[in-house]
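Excluded from the complex is one protein chain; the other protein chains are retained at their positions.
Here the chain labels run A, B and C in written order, and each chain numbers its own residues starting at 1.
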Amino acid sequence: MNWYDVVKAMLPEHLLLAGMVILLTLEILRGRPRDGFVVAFLALAAAAAAALTLHMEGYTGAPFSGHFSVGPDASLAKFALIALALPVVLISRDDFAETRYYVLLLASLYGACLLVSSDSLPTLFLGLELMSMPVYALVLLAQLRADSAEAALKYLVLGGTATATFLMGVALLYGWSGSMSTAVFAAALGSSDTLPVAGVVLVVASLFLKAAIVPFHGWAPDAYEGASVPVTAFMATIIKAGVLFAALRLFETAPVTRPLVDVLAVLPLVSMIWGNVAAIRQTSFRRMIAYSSIAHAGYLFYALLGAGPGRAQAVVFYVVVYGIMNVLAFAVLPRGTDDERSDRLESLQGLYQRRPFAAIMLGIAMLSLAGLPPMPGFVAKFLVFRNVLAAGYTGYAVLGLVASYLGIYFYLRVIQYMFMNPATADQPAGHPRRLALAASLLCLAPAIVLTFFPGWLLDRF
Amino acid sequence: MADTQLLLGLSFVLFALGLVGVMVRRNALVMLMCMELMLNAVILALVTFSLETATLSGAVLVFLIFVVAAAEIAIAIPIVLQLSRQRSSLDVEGYDRLQG
Amino acid sequence: MKLLTVIVLLPLAGFLLNGLLGRRLGRTFVSIVGCGLPILAFLATLKAVLLLQAAGPDAALLEVAYRWASFGDQGFDVAFYFDRLTAVMTLIITGVGSLIHVYSTGYMKDDPGYARYFAYLNLFLFFMLTLVLGRSLLVCFVGWEGVGLASYLLIGFWFEDPAKAAAGKKAFITNRVGDAGFLLGLFLLYWALGTVNMDEINAAFAAPVAPAVSASLVGVLLFIGATGKSAQIPLHVWLPDAMAGPTPVSALIHAATMVTAGVYLVARLHGIYEHAPEASQVVAVIGVLTAFFAATIALVQTDIKKVLAYSTVSQLGLMFLALGVGAYGVAVFHVYTHAFFKACLFLGAGSVIHALGGEQDIRKMGGLWRRIPLTFGTFAVATAAIAGIPPLAGFFSKDEILWFALASQHGGSAALWVLGSAASLLTSFYMFRLLWLTFLTPSRMSHDTEHHVHESPFSMTGVLIVLAALSAIGGFFELPHFLEPLLPIPAVAGSLEHYEHTFVFVAVAVALLGLAAATFMYRRGLARGEALAARFPRLHRILGGKYYIDELYEAVLYRPLHWVSDRVFLGLGDRLLIDGSLHGLAALTRRASGRLSRVQTGQLQWYVAMAVIGVVGCLVWVWRHG
Partner (left out) sequence: MTIDQLLVYFFGACAMLGGVLMLVARHPMRVALALISCMLSLAGIYAMLGVHVVAVFQVLIYVGAVMVFMVYVIMLLDVRDPSFVRRYSRMLLPGVVLGALLAGALGVSAVRLGAPAIQPGASAAPSYLVQPFSVEFLREYWLHFELTSVLLVAAVVAAIAIIRTGRRSDG
């Protein structure tokens, strides 16, 4: 084994781990309370830089052959994950000063990074657990909210169920092939035997559970609402991205055949419709985003219907755009001292008059999430549906397209609240905060690049 | 005759029992224990397959599951403790303030 | 220099400048930027036209701004394409657009959101230019959605008023239905042809080997998109409501430019429709029905802008009729003349409203010609033009449309001609009714309003004069002939070849008949007929003479038409079917949303059960179908 490879291939992970260790040391030494933020931010920035360098360099390496390998695509995905976490950390500082929070965040990211380059199912399993477990605790950490413990328990129980289901699926796949390599999954996709197919179904179901696809979505609205804003942003973007990258890792470029196609198309389709329709009546912003994320998870899994390299392209592009826009929305969201009140959609009324910049940013985020051109969200949807069509599932493509149009209504409602409705008297003041501003700029820049030069990302596949 | 089928059948039944327990029992702690039962069922399946395919990796995964199960309980118990303090009840049906 | 890119980017620069800095820099700056950049774009367009003319009749300028993205082995460029069709559209957009910008400086003078208004208006121009200049359907679609967004922002401009916000939303949602059709068509084309460049799509359909996709299916899907944007049955409901925005906005977006985007799209993709007789048939029928029914509705409207709005819907219907019978150049010709006279009418209406301090009900107007003579003069010219009185612009384009509706070998028929001519007759009638009631009859204004009346400033009347002049002489430019290298003119059925001139006289007669009828009915104001007929029903039936004609008119024409337009079309069609289905749909989704929310009980066990249902369902499904 080459030690140089071990260090270099896992450099982003190592840097995240280093951040965790430093933070823990600080915690033990009882450093100043704000230290957590700086260290975490630096660790993240370093890890993102390392991932980007690895990607640019085209580095390929497998320090733990059969368990962990890195290629340019994996490095790019890691970069996307870590870079998305940067603005999340920026908006966290006002809510969370403790080092513990940042340790958990870094640990979760560490797990997400593992997922991307795992070559064996045990690695994948550890990655999934490492990614989700700290988040159970993060959900609970919202101090402003009384119900967060309830949200955490719901998330934990459903997450634990997903873990057990995933493991059962893995066991069946293992029993079929005698191997724990991730390639088994892709092989099982083409099998007509019942055992491997049942294994695939269980694994897919567990991914659906973690990504909140109907009918596995029960936890999502409650957990999103119960968590604090930065944690919700983290769950809606990085966790979802991690799960999708795990799915991508499993599916690789293998085509999906019947009858699995129906499972992989119908449930996401139902999610799109369900999420978009249920979002219409929500009065809490976070809950609305939760339903919207259920719909978006549907689009994301739709992308897996198509085979070949277009699949990774569509998923990564969608994840990046969706993540950026979600974080942007959360970054500019005005926040008062009373969490439950500032979470209400009505508190956005007349935002344009009070804080035009925030309103415009939120408007951009909403339009992009709705998938209207020329926003990058449109390109993302275009890629997904193009893939589905290319795989020959015209009917599903048409239904998905129609379902996606249902979603425009509630995003529009947010815009209407902000731009068309006058402000009411009793709104939380919500002063602009510098770090949140930095976070929104950090999201805005790539959003602009991806609007005008989507090729910058697309050509990397 | 203790064959694969039988052990697998036992594993599936235990898995289903665990899942049913999560669905039907109202006590939060019992719920957690039922989740442990599900993991045990998976371990049984893995061991069976490990023997059948004569490979070691199934048994290795079992060890990882041990660790994860312990970690899960370590997080779950404090959450339940806090909930029981807030609501002065362990009844999961009462934990429905977040809905809609 | 990338001339076409510059044309597109100039209004965007205006949007950015006014949007970001407008509030700080004051009104003069806003006016200069807001009007100057569109005018510059117009000049740049003129230069591009000169270049194009030098290059020959069927040449095109092609300019790749940059490579936007590549999907797999295919590249998507942001490319601009400029041929004679684009040239006409761009000239209309930048030309009429600039005029309306200038007009707005007067109309919006006292509005607190002045800078924002101009920013939105420039944004609209940017998207509209993207729409017509884009070479690929994808770029076109960006513009397509963008104009919708800009229109939404402008309709809701005075956002204190909830009705206006609702109108904006209605427009937005109705357009989404159309957009779904557009997108589906786009995907199908891309899937079958591997390209979304519109010139290549036309070429692919003209090729000897037919593409692997039904031209009719694509044609109908794209036409659904066009019905949304161009307010055709059944997606026309949004346009009259969209009149809630400021009047110059109605003139620019909802009369002269955006609503003709659907016409442009079909004309641009004529290659598809030439090979899709069924789709063309659909286009023609929808077009003529829209033309006729919208005209009947306009008969009974009392809001000056609503009359114009329905007349716009009706005229758009005529354009689609032309497209449906294969006379693409003629449709564009009508787009061109319509842009002048309808902009003039709307801006004139704006001037009237401005003069009356916001009054829009024509029953409370009258006698204005003395008070605001410039507005009256221009309005009268434009009215005559839309009614088809020769030799004004509308006469030429409308006459050709009706001729091809009858004689085209590409689906022309007598039925289309009859309905089209009836729409034309009604148009003439209700437009002159509008003219009489607004300007010529004795005043019915309240004292307060009367006191208020004043002619608009020169920035407004000047624009009206220019537009009126264009409506008067615009028809002499043989546009269909100019476009013929691109857009073929359909062959005429042999048996009708020699009757073209006869039908010109018929068309003129129809227009004059409408004029005469309106003059008769409304010369003295509203009261005629209605009041007398109500008071002495028997007497005036016995006395016969002209009252008898009134009765006849009332019985034969007015009542049924009123009934049709009010009950059947407005009541049943609009309110019940369209509005009802829209509202019904909204209510349904809301109710469905409530149902789905109720599923989210907050019960953890139920969530787990749902997940288990999912797992079991998937397993059973896969097992059953494996």
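One rule holds for everything that comes next: contacts are C-beta pairs under 8 Å (C-beta built on N, C-alpha and C of every residue); 3 or more make two chains touch, one makes a residue touch a chain.
Small disclaimer: the values here were computed from a predicted structure and weren't measured.
Trainee: Need the list of shown chains touched by the one chain that isn't shown.
Mentor: Computed over the complete complex, the missing chain touches A, B, C.
Trainee: If the hidden chain were put back, which of A:89, A:137, A:280 or A:436 would touch it?
Mentor: With A:89, A:137, A:280 or A:436 as choices, the missing chain is touched by A:137.
Trainee: Given the full complex, what residues of chain A touch the hidden partner chain?
Mentor: 17, 20, 24, 64, 67-68, 98, 100-101, 103-104, 107-108, 110, 114, 122-123, 126, 129-130, 133-134, 136-137, 140-141, 143, 146, 149, 152, 168, 172, 175, 193-195, 197-198
Trainee: Can you list, in ascending order, the chain B residues touching the missing chain?
Mentor: Interface with the chain not displayed, on the chain B side: 1-10, 12-21, 23-30, 32-34, 36-37, 40, 43-44, 47-48, 50-52, 54-56, 59-60, 62-64, 66-75, 77-82, 84-86, 89-94.
Trainee: On chain C, what residues meet the omitted chain?
Mentor: So the residues of chain C touching the missing chain come out as 603, 605-606, 609, 612-613, 615-616, 619-620, 623.
Note that only the chains that are shown with their structure count from here on.
Trainee: Calculate how many whole Å lie between the centre of chain B and the centre of chain C, each centre taken as the average of the chain's C-alpha atoms.
Mentor: Chain centres of chain B and chain C, defined by C-alpha means, are spaced 63 Å apart.
Trainee: Residue numbers in chain B touching 2 or more other chains?
Mentor: 19, 22, 31, 92, 95-100
Trainee: Any chance you could list the residues of chain C touching two or more other chains?
Mentor: In chain C, 597, 600, 602, 604, 608 touch at least two other chains.
Trainee: Give every residue of chain A touching chain C within the complex, in rising order.
Mentor: Residue list for chain A touching chain C: 153-154, 157-158, 161-162, 165, 192, 194, 197-198, 201-202, 204-205, 208-209, 214-219, 221-222, 258-260, 262-263, 267, 274, 277-282, 309-310, 313, 367, 372-374, 378-379, 382-383, 385-386, 389-390, 394, 397-398, 401-402, 405-406, 408-409, 412, 416, 419-422, 452-455, 458-459.
Trainee: So in the complex, the part of chain C that touches chain B is made up of which residues?
Mentor: Where chain C meets chain B, its residues are 597, 600-605, 608-609, 612.
Trainee: Within their complex, state which residues of chain B touch chain A.
Mentor: Touching chain A: residues 8, 15, 18-19, 22, 28, 31, 35, 38-39, 41-42, 45-46, 48-50, 52-55, 57-58, 60-61, 64-65, 68, 71-72, 75-76, 79-80, 82-83, 86, 92, 95-100 of chain B.
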